[in-house]
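As you look at this complex, bear in mind that one protein chain is not there, while each of the others sits in place.
Let's look at subunit A:
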Amino acid sequence: MAGKGGIEVEGTVVECLRDARFTVELPNGHHVLAHISGKIRKNFIKIVPYDRVLVELSPYDLDRGRILFRYRN
């Protein structure tokens, strides 16, 4: 739901977890459990620790998110 009303925030991947999920640290120090968006998956974009990413926070649970975009170095 990129750009469609969700809360989007930049963060840094700090850990790759099992089940294709990631821990992302937000600028305020908050950690979010995030999975990757379908667009990233379809484009075979790999996410690794220290990547800067754009995360959409879940409107149902602000501890969960979806990685919408991975920034270039």
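Convention: a residue touches a chain if its C-beta (ideal position, glycine included) is under 8 Å from a C-beta of that chain, and two chains touch if they have at least 3 such contacts; residues count from 1.
Going forward, contacts and distances are computed from a predicted model.
For the chain that does not appear here, its UniProt entry gives the protein name "GNAT family N-acetyltransferase", which is one of "GNAT family N-acetyltransferase", "NADH dehydrogenase", "Sarcosine oxidase subunit delta" or "Beta sliding clamp". Summarising the interface, subunit A meets the missing chain with residues 1-2, 4-6, 18-20, 35-39, 41-44, 46, 48, 50-51, 58-61, 64, 66, 70, 72-73.
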